[in-house]
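Let's look at chain A:
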Amino acid sequence: MAEKEYAYFSGCSLEGTAKEYDESLRAIMKALGVNLVEPDDWSCCGSTPAHTVDHVFAAALAARNLTLVEKMNKDVLTTPCPSCLMAFKKAQFNMSRDEAFKDEVNGLLDEAYNCGVESKSSLQVIYEDIGLDAIAARVTHIMPDLKVAPYYGCILSRPPEIAQFDDPENPVSMDKVLSAAGIQVQDFAFKMECCGAAFGVPKREMVNRLSGKVLEMAIDAGANCIAVACPLCQQNLDLRQEQVNKTTGSNYNIPVIYFTQLIGLAYGLSPKELGMDKVIVSADSITRRITREEYEKIKADEAAAKKPQKAKKDAAAEETNN
Partner candidate 1 sequence: MSEVAAKELRIVGFLCNWCSYGGADTAGVGRFKQPTDLRIIRVPCSGRVDPMFVVRALITGADGVLVSGCHPRDCHYTDGNFYARRRLEMLKRLLPFLGIDDKRFHYTWVSASEGAKWQQVVTDFTKQVHALGPMHQK
Partner candidate 2 sequence: MRVGVFICHCGSNIAGTVDVAKVAEEARKMPGVAYATAYMYTCSEPGQKEITDAIERDKLDRIVVAACSPRMHENTFRRTIMKAGLNRYFFEQANIREHVSWIGLDKELNTQKAIEEVRMAVAKVMKNKPLFSSSFKINKRVLVIGGGVAGMQAALDCADGGLEVVMVEKSPSIGGMMARLDKTFPTVDCSICILGPKMVDVAQHDLIKLHAYSEIAEIKGYVGNYQIKIKKKPPYVDWTKCTGCGLCMEKCPTKNAYDHFNFGAAPTRAINIPFPQAIPKKATIDPNHCRQFVKGKCGVCAKVCPTGAINYEMQDEFITEEVGAIITATGYGLMDIERLTEYGGGRYPDVITGIQYERFLNASGPTSGHIIRPSDHEEPKTIVFVACAGSRDKSLGVPYCSNFCCMYIAKQAILTKDHIPDSQSYVFYMDVRSPGKGYDEFTRRAQEEYGAKYIRGRVSRIYPKGKKMVVKGADTLLGTQVEIEADLVVLGTAVVSAPGAAQMAEKLHISYDTFGFYVESHPKLRPVETNTSGVFLAGACQGPKDIPASVGQGSAAAAKVLSLFSKDMLESDPAIAQVNQNTCVGCLKCLKTCPFQAIVEDILRSGKKVAKVIETVCAGCGVCTSTCPCGAIQLQHFTDNQLLAEVNAICQK
């Protein structure tokens, strides 16, 4: 595996409420032979609050980090958090298209940013750069009881001309990555419906209702676990799940785990290493793991058991014909 190296921007929430996302991502990247290098002294990307104040101001906060990556003379930056990703992509998109905007943004910065960095979500790096075969190759364990509904959230592949990743209406990248890791995936209709995003603190009840709908649709589809790729979705669906039950009178009890944690489990890494203990609604009951060989053996036994019946059925069919 050629040694791949990326500038890695974890983002503020991955140092706090989404620590397990950072831990599991680093673990599987190490397993996949990818080196993550953090830009020295990176700062907050501004996320949603910044762009409600001013677009030049928001782009400047994001561009400050892109300049750091440029100084590392790296041309690709990966970040797991869609909100940071959108801040970087919008800054890059607008600054590279509009000279005046670029000068205005650089006017707020100490060092000018000259649009040399492309930012990619960690999911995109795993899906496109590392590729499904490489992911499948490292699988050592199977979780037979697990049925995961991949939840993309709203801005991972939208708006299309800025995100330029996967299908803006029917994304399949996480589905494919998880199935490549030997995990049973269950598609569901609300995989892109908004979970309430940054309104968690000021508008909790509204977020609870929106997240409630997502949980309901995932459970209706028959999933017993939801995979996410965004710290804010995870917070609204998992941390606030109890609040959802209180607000909407439901009694959901479905674990919400980062897709990186699931892949880590399939690679046989320890739950501790993957921060599984940090998840509020525990997933231990459904992440029972058996080794790949055991799994193949079970599959072989089942097939053998079915063979005699099939033989019996063919024999019966033979008699009726002649």
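Selection rule, in plain terms: all candidates are chains of the complex that A comes from, given by their letters.
As a convention for this text, a contact is a pair of C-beta atoms (placed from the backbone, for glycine too) under 8 Å apart; a residue touches a chain by one contact, two chains touch by 3 or more; residues count from 1.
Given the structure is predicted, the values throughout are model-derived calculations rather than measurements.
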item: Chain touching chain A (counting every copy) in this complex, out of 1 or 2; value: 2
item: Candidate 2 partner contacts - residues on chain A that touch it in the complex; value: 167-170, 189-190, 217, 220
